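The complex is shown incomplete by one protein chain, all other protein chains being positioned as in the whole.
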Amino acid sequence: MDFDIFYQGLTMLTNPWTLLALSIGLASGIMIGALPGLTATMAVAVLAPFTFFMPASIGIPFLLGIYKGAIYGGSIPAILVNTPGTAAAAASAKDGYELTKQGKSRKALQVSLYSSVVADFISTLILIVIAIPLASIAIRFGSSEFTLLYLIALTMIAMVSGESFLKGLIAASLGLLISSIGLDPMSGYQRFTFGNTDLLAGISLIPLLIGVFALSEILMQISKPEQSAQSTIDRAQNNEGLSWQEFWSLRPTILRSTTIGCLLGSLPGLGAEISCWIAYGVARAKSKNPKQYGKGSLEGLAAAESGNNAVVPAALIPMTVFGIPGDTVTAVLIGALMAQGMMPGPLLIQQNPGFLLGLFLVLLLTNVLLLLFGLGAIRWLKNINQIPASVLYPCVLLLCICGTYAVNSSTFDLFILVLGGGIGYIMRQQDYPIAPLIIGLLLGPGLESSIRQSLVFSDGSLSIFWTRPISLVLLIVLTIVIAFIGIKIFRSRSQSDNNSSPNLTPKKTEDSL
Amino acid sequence: MKHRLSKLLLSISSVTLGLALQSTQAYAETSHLPDEPIRFVTPYPAGGSHSLHAGLITAVGESFLGQPLISVIRGGGGGAIAAAEVARSKADGTTLLFGDPTINSLRPQVEDLPYKIDDFVAVARINYSPAIFVTSPNQPFQTIKELVSYADTNPNKVIYSSDNRNGFTYTVFEILKDQASINMRGVELGGGGPAITQLLGGNTMAYAGDPSVVGEHIKAGTLTPLCVTDTQRLAAYADVPTCMEEGYNVVFQFWRGILAPSDTPEATVSELSERFEKLTQDPGFLRLIGKIGSEIQFLGHKEFAKALTAEQEALRKAYIK
Partner (left out) sequence: MNNPFSYKAYKRQVIGGVIAVFVICVAAIFLFNIHGYNTPYGAPWDIGSAAFFPGLIALLLAVLGIFSLISQWQKNDKTAQAKPVVNKSPSKVVISYCFITLITLALPWLGIWLTAMIIVPALSLCFGERRWKMLLLLSVLPPFIIIHLFEDVMGIYFPTGVFF
């Protein structure tokens, strides 16, 4: 019996059509992910109906290939032109693009590829080995646990704020405030819409993200004189690759970020977008040279990339074990599996273990393919900054406009794009960090609704946050994190007390966290 | 050999071309449909049952409507954005809304939304699904009667998973609370996925959802069905009683239907209705619909309009007393 299952799984792996579908999916996934605005969710949703006409052993690997490819692909434009292709790659842009500016784009692309593949591989092994115990813990997470997790994630603002904590807090609060615009799902109130129909849906994240990153980058480039001189520097240093020693020294960072990504991914609702920032923040807190972060740190890039890619296999855990979507992509995948007559969940494990095993083996194989495809892509992509700015950036702009419109087929999103571009440009000119704004936008809706849900659960009593065992553990973790950050800020302030003006940061910590 | 092959190909292509020309001419003579692509607007983000159905309809739509059916996924505001946009669009059959009861019957009556019920005219109902009330096996109640009596003796102690305010689950629980005059607390979790997660994780005690969401858990025994909000039992879950059988008049059919802006000409509406009826009878389409665990309960534009008015009336009575 067991051998039968194994055999069935292996036949799926050796089926040439499965491999072909997987490769096509992966390649198109990388391309879609690399285009700003086109997200993994959208790609999988658009292409899912086509798989209804294919057998499951071809259709599902195809979609999985797209999913993985898209999450990886988002990092490519983030590194090369400071335009995260997906929200999950926003943290990769921070250090990745700095590396490109230093003429190390090849090295950055390699770090991103290797850490993605390693993280994905480890996470897939975890999925195969301990999916069921992990899922049964994850499902116990109620609203109060999520509230505390969101708060822990919010403390990462202190880690990504750069030089001025005050400016970081302003950016984060602005993000949180913007995220509260629109129809409130719990009360049905139309908040801050000022009578505008388009604002009912709130400020869409992806158009704003594209504006703040890509459009503001284009504006920065316009203001920069002497393009040609810069690109010759790039050309000279372009061939420098990643040495084994450099990669080996990233090992603890990658392992830590993979663990974080895996744990967060297995919780339904927390996706790669949030996990990359937490991985990045934790890596910085643990790092020996945190000053390097945001200025082209290989560690920072590796942390962000392994943090978001580890989520992909982990998000399949709630799906395969309980039939619950781990994120929006898996929600579409469940639909596609249903169309194949296979409802993921407890029954799939019992009734179709061979298929499931085959799927797991395919997931492992995807990593090998991703490595090959990535290496092939890097050979070409490292040359992208030899394209003159006068050709590259106009094309990037057009892609951004098209991608923005594609998100919701909405012309209002174009307005958000240009507004975001303006805000992003001013923020950069004035040294306001962009990362806290994005974190605020990402966490706002989840944080607010989980707080309010918890209070409905407890009938208005705050005791829910310490009477539940997992909540209590998380509350202690949160307190430790806040204390840790408080000490760090206090120390750095007393160090730099004599050369800078009085700063109000330590006092504000408690308010924000 | 080569020559013959190319000749054959040529003749085949000329025949198909001729057929295609003929058929477009036939459409042009009698059709009241617009002669440009039709936008089929799904009001929810990708990933739900709504967009799954829309994906199937738009995939096969062109051969029945004579025009490409472009799937436009326009989520946000719980469907209100898309509805408002369709309501404002040109009323010539080029823009259609894939609506449902919360968007088209309930919310415009109880919320201040940028569109009204009368902004739409019914074109065709594709299908509907009732909700199934479920609970987890370790709860103190395992039938709907036990749930009601438990909630009666422990007012406000039953916590259930809800979706959105005035959403599908929200509404059926409101009707149940009203019919049985009990008090329970609902937690709006924003969608079917998180709602069922919280129920399985033991954080909430009950839920009511689409058969496609709860069905597999009922079969696996991880959830216990209580009753169905339909007028008759479901074929797939024949041992689950209807709520009416159990003595609670909770009937709510979550339909998926096509609506057009209200000024669309009568002739266009009836022709669209006919075309969609043909589409829903197509064996290939039915096979696909069967694959996603759904069925077709088609209603033409007149019957659908009647059903819609009745539903709006009933909800008005239930909500605005």
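Should a chain be cited, it is by its letter among A and B, assigned in written order, with residues numbered from 1 in that chain.
We adopt the following convention: a residue touches a chain if its C-beta (ideal position, glycine included) is under 8 Å from a C-beta of that chain, and two chains touch if they have at least 3 such contacts.
Computed from a prediction, not measured in an experiment: that's the story for all the values here.
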Per the definition of touch given earlier, which of A:Leu38, A:Leu99, A:Leu298 or A:Met343 contacts the omitted chain?
A:Leu38
Of the residues A:Ser136, A:Ser243, A:Gln429 or A:Ser494, I need the one that contacts the missing chain.
A:Gln429
Which of A:Leu219, A:Leu242 or A:Ile482 contacts the chain that the document leaves out
A:Leu219
Need a quick check: the contact residues on subunit A for the chain that isn't drawn.
32, 35, 38, 46, 166-167, 169-170, 173-174, 176-177, 180, 184, 186-187, 189, 191-192, 215, 218-219, 221-225, 227, 388-391, 393-395, 397-399, 401-402, 405-406, 409, 411, 414-415, 417-418, 421-422, 425-426, 429-432, 447-448, 451-452, 455-456, 460, 462, 500-504, 508, 511-512
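Throughout what follows, only the chains that are shown with their structure count from here on.
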Chain centre separation (subunit A, subunit B; CA means) in Å
32
Counting only contacts in the complex, subunit B reaches subunit A at residues 45-49, 51-52, 55-56, 59, 72-78, 80-81, 84-85, 111-112, 114, 156, 159, 164-166, 185-190, 193-194, 196-198, 200-203, 212, 215-217, 219-220, 222, 288, 291-293
Contacting residues of subunit A [partner subunit B, same complex]
41-42, 45-46, 48-49, 52, 139-143, 182-183, 185-188, 190, 197-198, 200-202, 204, 268-269, 318, 322-325, 328, 331-332, 335, 338-341, 343, 345-347, 408-410, 449, 453, 456-457, 459
